[in-house]
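With one protein chain removed, the remaining protein chains of the complex are shown where they sit.
Chain lettering (A, B, C, D and E) follows the sequence in which the chains are written, and residue indices restart at 1 in each chain.
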Amino acid sequence: MKYAGEFRDPALAKAMLATIEKQVADYPGVITLMEVCGTHTMSIYQHGIRNLLPKQIRLISGPGCPVCVTPIEYVDKAVAYARQADVVIATFGDMVRVPGSSSSLLREQASGAQIKIVYSPLDAVALAEKNPEKIVIFLGVGFETTAPTIAGSIVEAKKRGLKNYFVLCAHKTMPTPMAALTSDPELQVDGYICPAHVSAVIGAEAYKPLAEQFKVPCVVTGFEPLDMLRGVQMLVQQVLDGRAEVENEYQRIVKPQGNAKAQALLADVFELCDTGWRGIGMIPGSGLRIRDEFAEFDAEKQIPVEVEEPKEHEGCLCGEILKGKVTPKDCPLFRTACTPENPVGACMVSSEGTCAAEYKYGTD
Amino acid sequence: MKYAGEFRDPALAKAMLATIEKQVADYPGVITLMEVCGTHTMSIYQHGIRNLLPKQIRLISGPGCPVCVTPIEYVDKAVAYARQADVVIATFGDMVRVPGSSSSLLREQASGAQIKIVYSPLDAVALAEKNPEKIVIFLGVGFETTAPTIAGSIVEAKKRGLKNYFVLCAHKTMPTPMAALTSDPELQVDGYICPAHVSAVIGAEAYKPLAEQFKVPCVVTGFEPLDMLRGVQMLVQQVLDGRAEVENEYQRIVKPQGNAKAQALLADVFELCDTGWRGIGMIPGSGLRIRDEFAEFDAEKQIPVEVEEPKEHEGCLCGEILKGKVTPKDCPLFRTACTPENPVGACMVSSEGTCAAEYKYGTD
Amino acid sequence: MGVMLDNPPSPQSPPSRGGEVFFAKELKLNTDVILLGHGSGGKLSHQLLDELIIPTLSQVAQSDQNDAAILEGIDSTRLAFTTDSYVVDPIIFPGGNIGDLAINGTVNDLAMSGARPLAISVGLILEEGLALAELREVLQAMKAAADKAQVKIVTGDTKVVPRGKGDKIFINTSGIGVFDHDLKILGNAAKPGDKILINGSIGDHGMAVLASREGLDLQSDIATDSMALNHLVTKLLAEFGENVHVLRDPTRGGVATTLKEIALQSQVDICLQETELPITQTVAGACSILGLDPLFVANEGKLLAIIDAEKADAALALMRSQPEGGGAAIIGDVVEKSSGRVMMQTAIGGMRAIEMLAGEQLPRIC
Amino acid sequence: MGVMLDNPPSPQSPPSRGGEVFFAKELKLNTDVILLGHGSGGKLSHQLLDELIIPTLSQVAQSDQNDAAILEGIDSTRLAFTTDSYVVDPIIFPGGNIGDLAINGTVNDLAMSGARPLAISVGLILEEGLALAELREVLQAMKAAADKAQVKIVTGDTKVVPRGKGDKIFINTSGIGVFDHDLKILGNAAKPGDKILINGSIGDHGMAVLASREGLDLQSDIATDSMALNHLVTKLLAEFGENVHVLRDPTRGGVATTLKEIALQSQVDICLQETELPITQTVAGACSILGLDPLFVANEGKLLAIIDAEKADAALALMRSQPEGGGAAIIGDVVEKSSGRVMMQTAIGGMRAIEMLAGEQLPRIC
Amino acid sequence: MCLAVPMKVVEIEEGTAVCEIDGVRREGSLMMLDDVAVGDYVLLHAGFAIEKIDPEEAEKTLQVFREALDAGLGAE
Partner (left out) sequence: MCLAVPMKVVEIEEGTAVCEIDGVRREGSLMMLDDVAVGDYVLLHAGFAIEKIDPEEAEKTLQVFREALDAGLGAE
């Protein structure tokens, strides 16, 4: 695995760990770093990074799993669509287990709904083209990494003249919630491990206002273990130096200005909107909605559906976890009532969710 | 089984057999009686009647199995309809095994066609009502016993305002082909065992022209073993007496004029037409077609379909068998290439067919 | 799963898995139906097994579950081994369901070889969306049937197929039997002169299922005859030993097909007496409406016993004295060495041949 | 069907039914696909059996077919008994098909208990419309796999379900094994200090099937690892006897789920070494595209052997010398008595827990 | 194609009769018959009552047989 395998080299990892240990050897306090991207959360657990780091470094997880932060109303709406006879729900595999107020897509599939897990939104477009008698609704969930691929699918559907391809859109954008979080006086974050692939689209410079306004160090960091260790090392160095800059560990992918074509695609198809984050609440200007020019592909505008009253699950600490205030083990439901096969809250449903990652990979 | 069990009484059967034996004890020749109804054919085999009769009496089978006499083009058309995506073929179980030129309904079902076996044409009407997105085509095959039930279903579909119920019509009528057969100089029939339930509709008098024109005794006969024995006895007596009349053994059901309401239903929905009989050929005025007033239910008029070139199976003696000229055992394919599970010809396909009955119940 | 037959685990011991994550509240939490994940082999599979399937069928602790069950203390050098899959629609019908059917069917196949049924395996293929309540009912019927037949369910497997790729539930049962005697009960052992016995009425199972199938709209009180016959066979063999030549259960294809099979295997002619066939009026009525012949309709609690003529009456008496044989009858004879014909003398004294079922018996009006 | 294991019928003897009506021209006449009637139990069923299934799988003459197979000359007081149903989609995939899978799977389950596989039953559930050519290919693969594993297919059953009520073909195989030794190879026998061995690379089967499934559009040369492991087990047991504590095949749920099961059953902690896991580059590549973890992907020709540490290197050497074990590796240790945790030391030296598969592994992009 | 069964009418509602034979019930349309009453026997074919059964005629037919029997015919 070229460009992945090299970044898992054990000897190099040990050298970087030693570098970090040396860095903080005399540091008396604790440096709290937040990874906002769920893929980072996964990677930390998967490679067992947390227990390799010196005790002065504390990693906490932020709201970066797009499935986890999707409001329950969205899941309920997807379920309601799934129940319509001619509708096929096309989705990435991540969404199908997410519990809505009273059901999930997997549960609806068991009752006869047509749920098709695809690898790419273009596969959903092909599905619509192949089944003109069906209504294909793709679940548009994800950050700036994924949103352009859905935008691309809409452009493609338009090009092919499809009348039966729709997107149920709940895309979110990244730096905005970080600013919202940082302005929470309870939250003490000494530095941000900034998302790898979101940044490939939006560019490293996108975090500049955050770094400058809140005086918080930001390092765009890749997902491989070496990347993560180096990102931590760079953040620690900023903290030790008293700097608060945007640095880019992941220069092999992420450019300062990001991917202009992907950004143009996003801007063509979507526009910013206010949106709710599960566990956090409404964050102005943090979502994407389909522009009027593409309203013919907007499921919500084209296909009426009645949705049940949303009902959040009780006792779940997801909101606090998404803000990085508590960890899964602080939740009384963790591992007892709430498990990956029967998730209570959003953080347990996606394999990227903080609770799911802790459940699957946590060692104590 | 009231009105069935009594007519299977062994002691009474033996008494009637003795009566017949006595009747023909001194008769030097052979009396050939033809049952024209397939249900008689079945009954003869099922009860083992043939080998109970004295050797002076020879029973031969005529063209009375409606499935057997349905032309191969009809099966091909049903198969072609079955291949249309939205079509459900509704039919009595008897039709599904009949081989067309290259397929059968059972074979098409295995390829994904929707074939629904019903007990009553009214069940097919209900099926159409319940599945408005489907086109339900009922296979209208049968003589005057069955044709009124299909007429009834059309009347019912009209009453319910159904737009998706159709009949593919190949109904045939009874006395006409008997006349056609009898005029064949090769055929030597000394008396007709006339159909039981066809006669319930058309009435015993319907055979009068036949009896009078061709000087051939006719006895309307029930299907139970006692009925059959008595029918034989009555025919033998006419032969011995030199009479050629229409008599009615089955008076508990069959009236001289038949069932006027059923006849009216037939006349309302259908009109006579020329039609082809498998193995026999065209017989003028022997078929029924749907009247123009009910054209909206006529599959052939409403639903265009392309049908393959008909291809009859080679070596089959069905035609001769339907005319009563040879018996199945005279056919070289019988029991070898031609079996009920892989029928070559029409007489093997329906359980009423002469070859099928001989295969299933014949004792040598 | 695995079980030592000599040391069955105590039924009190609960499933002994790691933490509380395995307990019932979870199963109840959001699975009123089977989900695809219940066939994944992972945690949902284990939950389904631990919460429902194993406690219902066998009470084997999870810690005793292995790739294969171990049967100990086998003292027979001869084994009977059989398998059958059950695919009936509907899965629940008057008098039983697919669960007891699957146990009784395999118990009977073992018994028909003269073996004592010892252990049964259960392979479930569940369709996504199957109601857990239906599954529970089926499993409970399996357990009750196994208990009644005194056979243990020792190993199993559960798969889940996507909705529309199955039909609620398919069950395979395989069975092992041991021999407590040296008799050879085989389909090729019928001899001229033998009598043909059946332990009760014909066609009940097939007509019960058909009548309860959607669309035919028949109302009747016909119930399946599904029943284990091993105890009856044990008594027959104990009493009549080598005078019992053939035993076979006339399931799919009915009495006609089964007798034709035996006639061909033994190369004999068989003659049935129509007047002796035990057929209930209700079954005869339903058959007459649909144009079916009860001789070809499936039975699930019947056996055909071909027995030396000298012992036939005594065997009939024994059958009739047993709960499984109240309606027993001698229905025909093996008449002579031949190529394997089956005939029937009809009520009025005629003779007709009996062939195997050709395709399926379909409701017909011809 | 029935077969005397000591007196197998000669393969030359043709099916010995009545007349010519049973021969091949008829089967060929109009059945390029399975029809419902092939499951009726009647003549079409017999034709399918006599023309295709029996000649392909077992060559038992029809006259020897009974409700149960008879196995003679059993000289073991202990038996292993196992069952599995196979429901894979697609039924034919790179390197194999559902047929050899079904044989190998049951052979392996017997072998994992330390038993010598003796006899296998085959229960087929065919979907109306299945192409006979596909069925033939599957059956031929079954026979070849059984021959290779030196196990006999002795009894079987065939059902047909209506189109849309099945998925081409489901196969149940059940198996009986006998013991040539007194060893107890059980899932609860892992001991602290033991080494964990695997006979080759991980995840090949699951990824081969997934990659050949419609819609994912992956191209690769990944082939199933499906293989019978009984010969390998025989050698391991002959050489290392009671030093072999646990054997298990990591099928559904993969290596992770299987080790978690063993850890729970034996109440021990297990620690894997990520760097020691044999995973081919291609499987790793396919997993990374779909976001799957190879530890949870199914294997069908692999065994996990938990072996006394002292013999682990010798056992590894033996495995590597065998055709089934060329890629064998020691992948971890049993570390201590505990409540049954499985951990993995990652390549960079971190530690992570391994749980069972939760639901199904779904292709994901998170 | 002419299989028909004699069944007893046990209920009538809106042109449809519930017909019974030996404990088995099935609905049949009365579209082709007038004056059917509960207790009558009808011949059911493909879900339609196609004719009533005349008990007197049935009896008369059987009488012919009984006379033959009484005349000593068929007695072994």
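Heads up, the rule we're going with is that contacts are C-beta pairs under 8 Å (C-beta built on N, C-alpha and C of every residue); 3 or more make two chains touch, one makes a residue touch a chain.
Predicted model only: the values in this text are computed from it and were never measured.
Summary of contacts with the chain left out: across A:D123, A:E247 or A:E358, the touching residue is A:D123. Check A:V201, A:V232 or A:A357 against the missing chain and you find that the one touching it is A:V201. For the options A:V141, A:L162 or A:L333, the residue in contact with the chain missing from this view is A:V141. Hidden from this view is one chain, which touches subunit A at 1-4, 6-7, 9, 11-19, 22, 37-39, 65-67, 92, 94, 119-123, 141-143, 145-146, 148-149, 152, 155, 195-198, 200-201, 223, 226-227, 230, 249-254, 259, 261-262, 265, 352. Even with one chain removed from view, subunit D keeps its contact list with that chain: residues 211, 217-222, 281-282, 284-286, 288-289, 291, 364-366.
Note that in this section only the chains that are shown with their structure count from here on.
Considering the contact criterion stated above, the chains in touch with subunit A and with subunit E alike are C. If you take subunit B and subunit D together, the chains in touch with both are C.
Ranked by C-beta contact pairs, the top pair of chains is C-D.
Averaged C-alpha coordinates give centres for subunit A and subunit C that are 54 Å from one another.
Between the CA-based centres of subunit A and subunit D the separation comes to 39 Å, rounded to the whole angstrom. Spacing of subunit C relative to subunit D, judged by their CA centroids, is 27 angstrom.
Across the assembly, subunit A contributes 106, 339-341 as residues in contact with two or more other chains. Multi-chain contact residues of subunit D (touching two or more other chains) are listed as 19, 35-37, 42-44, 162, 164, 355, 358-359. Going by the touch rule set out above, the chain pairs that meet are A-C, A-D, B-C, B-D, B-E, C-D, C-E.
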